[in-house]
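A protein chain is absent from this complex, but the other protein chains hold their places.
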Amino acid sequence: MKPNLSTNVGGLELKNPVTVASGTFGYGQEYDQYFDVARLGAVTTKSISPASRAGNRPPRLVETPAGLLNAIGLQNVGIDAYLSEKAPFLREKGVPIIANIYGHSPDEYAELARRLEEADGADAIEANLSCPNVHDAKTARGATLVSQIPDAVAEYTRAVKSATRLPVFVKLSPNVVDIRDPALAAQEAGADAVSLINTLLGMAIDSETRRPRLANIVGGLSGPCIRPVALKMVWNAASALTIPVIGMGGICEAEDAIQFLLAGATAVAVGSMSFRQPDAALRVVEGIAVYLEQHEIADIRELIGAMEL
Amino acid sequence: MKPNLSTNVGGLELKNPVTVASGTFGYGQEYDQYFDVARLGAVTTKSISPASRAGNRPPRLVETPAGLLNAIGLQNVGIDAYLSEKAPFLREKGVPIIANIYGHSPDEYAELARRLEEADGADAIEANLSCPNVHDAKTARGATLVSQIPDAVAEYTRAVKSATRLPVFVKLSPNVVDIRDPALAAQEAGADAVSLINTLLGMAIDSETRRPRLANIVGGLSGPCIRPVALKMVWNAASALTIPVIGMGGICEAEDAIQFLLAGATAVAVGSMSFRQPDAALRVVEGIAVYLEQHEIADIRELIGAMEL
Amino acid sequence: MPHVVDCEILANERVAPEHYRMRVRAPKIAAAARPGQFGMFLVSRGLYPFLRRPMSFERIAGDGVSILYKVEGEGTRLLSQFAQGQSISVQGPLGNGFSVDPSFARHIIVAGGIGVAPFPGLVDALVSAGIVPEVIIAARTRDLILCTEDFRRQGCKLYIATDDGSAGEKAFACDVLERVKPDAETRVYVCGPMVMMRTTSDVAVAAGADCQVSLEAQMACGDGACLGCVVESKRKQEGEKMVRVCVDGPVFDTRTIDWDAHNLAYDR
Partner (left out) sequence: MPHVVDCEILANERVAPEHYRMRVRAPKIAAAARPGQFGMFLVSRGLYPFLRRPMSFERIAGDGVSILYKVEGEGTRLLSQFAQGQSISVQGPLGNGFSVDPSFARHIIVAGGIGVAPFPGLVDALVSAGIVPEVIIAARTRDLILCTEDFRRQGCKLYIATDDGSAGEKAFACDVLERVKPDAETRVYVCGPMVMMRTTSDVAVAAGADCQVSLEAQMACGDGACLGCVVESKRKQEGEKMVRVCVDGPVFDTRTIDWDAHNLAYDR
């Protein structure tokens, strides 16, 4: 008898607990060339902003040990083009859409959420709060991302919640002292789930040219190299929260995904690994099913938070 | 003509800018079996505490992509045995000693520094402030390491400075929002240099046993996987400070060390790579010399902070 | 439509001091591939290096493709160690490829160093369309002048130039192109280091010729998803300014590229 893979993330029903990490899977169509993306629990989009953005100047990528640094700068087509050109494909496929949004003020986030619900462009909203905090960014030191300031996390979360009835997931940065602080702030402000982790800040220098490898100087580190950091934060957050956690950070195989589920994640996202293996997310779905069968676990929910101490 | 490799770190003269990372090189004798450790700029000891410590229960190590997690728990012989059994060997070798110290209160740090100077057991003190902050550790959330609380960093730094005339280096944790906050606190409190980064908190789970891979559940991540994070923090700190930075985190080869120098580090430490290649630190010394010759750079100091934007 | 296929390696031989040619059996990919397109090759079984390596198809023949590559770093070093009979995962065909248009009176290929890689396949395609292009091959030194036999066999007029004069004339690709006088009826195809592509296409554009350049960029996904491989175009609209080398290219009409915006300081 086939094990049950379905799970519910803050009101979003998923036939399996595997989605993709925002920005690593485009808008789904790119990867549908390699496998039927409708087989995923959901597709999470690249961050969508109010207007289209050109993003940072190249070079934007550099490879690092067991990972990569990126400084895309949130290039994206903007909400209008997303709704007219990107969402229809995913609706056609019938796969749940987690629309990741990015703005520069609570109002912008609220407006994006409102329009996405109105135009049926999303089944859930993932608010990427790893955006510069307009206020603090001015100060040379200290917190510069909304995600690094619990009160700001609460403010932005409330704004999005008040603008939509869709489930709202809040995506957090790992560049904090204690992930539970922004996570609990999001929960108290009404978030339906938190997604973590976003990339770790990092950089690389070319010793020949003496220049940073990225035109933006610093970038976000992702890939298997950050998995231990991500897993620890997912465990910390899941242990402290009542709302679900979507875990991500270096997930390459089903075995990695199972570690996140055991740590307490209700769902997981495959990110950079899709670059190496375009059907990586599908392989994770299949691998989890095999694991459950081999271990005679009838329901995926038995795994969630089942780490033994 | 041979290029100049010598540098001065907060009053400590080094014949070359390469030391080893505390805890990865024992007390030097272990590695002197493989190469003459006197060829290093300095040897940094395992953290020394007032009394000997058994450390955490095993398992203490687990390998991760391009790195490892450790939860040694600061097992060490204690100050008495260090002075009677370990320091004499290094003195015999004539290599400068950076004695890394670890305690549970400003007084313990001060006392360790005082005794090390008194007994000639160190040429510089590296205060490992990645220790639990006794006060905050009680609170379930938020900062738990001294290093995560700028005021505590200042307090501990002042205590050590007031206890010794030796150069005092303050070793910082990367698990903060902005490394410049504790770094500037250390500088303002009189530190002669800062050392960064210590390990990033992380964990791993065995999907078969469902247990954490480390008996301590969480551990510190080190190795090439963290290099981009370390390099970015070294650049941030070096740009903000007037005192020198000792850079470490995933340095494997001379080319990596040169990236840290370009980012502004005055010296570098080779850590986990010594496990893979016991003479890695010596290879870095030799590789830096070759690089300087090939690029016709007469003095290592020309490289420090020479990244071009 | 690209595929990800485990391909049998038919050959992987050293053809120059640091250069190798690999042929793989890949019916699906070969059936779909056009000259100028590329594949992403999975060079490591462990996770290091993590990303695939982009390689242009040198030739597309029957049920296989070949690549011609230079050992740059760890990834290409690993690639060079694959043995005949082993299998390698290839993602492709990717990118737009060169357009073959007989309406141009004259066709001139300009290759810089390893930039020659995509041209044997292009020449095959041009010749079967009844076009015999002229070929300019420039490189640092004699050993790095590759594929001359392939081009001669196809009857192409060859111009060879090296920086040190060890083969052909001592000159840069752009100088040779200038001398052979492209005109408004000419299409020029360029691939090589960024700086060489720029100088060469400047010459072509000045002469009023059409000029297709095959660009390079660091890549992660190869299929348009990550937005990592962009170069700046002349398009004015915010959302369209950046073009992706992997899907909008790698071949571009040089007039659409904002060469002034490209910071050569980042290229080694």
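Quick notes on this one:
For clarity, chains are labelled A, B and C in written order, and residue numbers in each chain start from 1.
The working rule: contacts are C-beta pairs under 8 Å (C-beta built on N, C-alpha and C of every residue); 3 or more make two chains touch, one makes a residue touch a chain.
Since this is a predicted model, take the numbers as computed values, not measurements.
Under the touch definition stated at the start, the shown chains contacted by the missing one in the entire complex are A, B, C. Summary of contacts with the chain left out: across B:167, B:223, B:244 or B:264, the touching residue is B:223.
Taking the complete complex into account, B:25 is the one of B:25, B:235, B:260 or B:291 that touches the chain left out. For subunit C, the residues in touch with the chain missing from this view are 44, 46-49, 74, 78.
Hidden from this view is one chain, which touches subunit B at 23-26, 30-31, 33-34, 46, 51-55, 57-63, 65-68, 70, 72, 75-78, 81, 206, 208-209, 211, 213, 215, 223-224, 252, 272, 274-279. Mapped onto subunit A, the footprint of the missing chain covers residues 65-66, 308.
Assume only the chains that are shown with their structure count from here on.
Nearest to the overall CA centre, using the mean of each chain's CA atoms, is chain A. Averaging C-alpha coordinates per chain places the centre of subunit A 35 Å away from that of subunit C. Centre to centre, using the average C-alpha position, subunit A and subunit B are separated by 33 Å. The geometric centre of subunit B is 46 Å away from that of subunit C, both derived from CA atoms. Counting partners per residue, subunit B has 65-66, 308 as the residues that reach two or more other chains.
Touching of two or more other chains is recorded for residues 47-48, 265 of subunit C.
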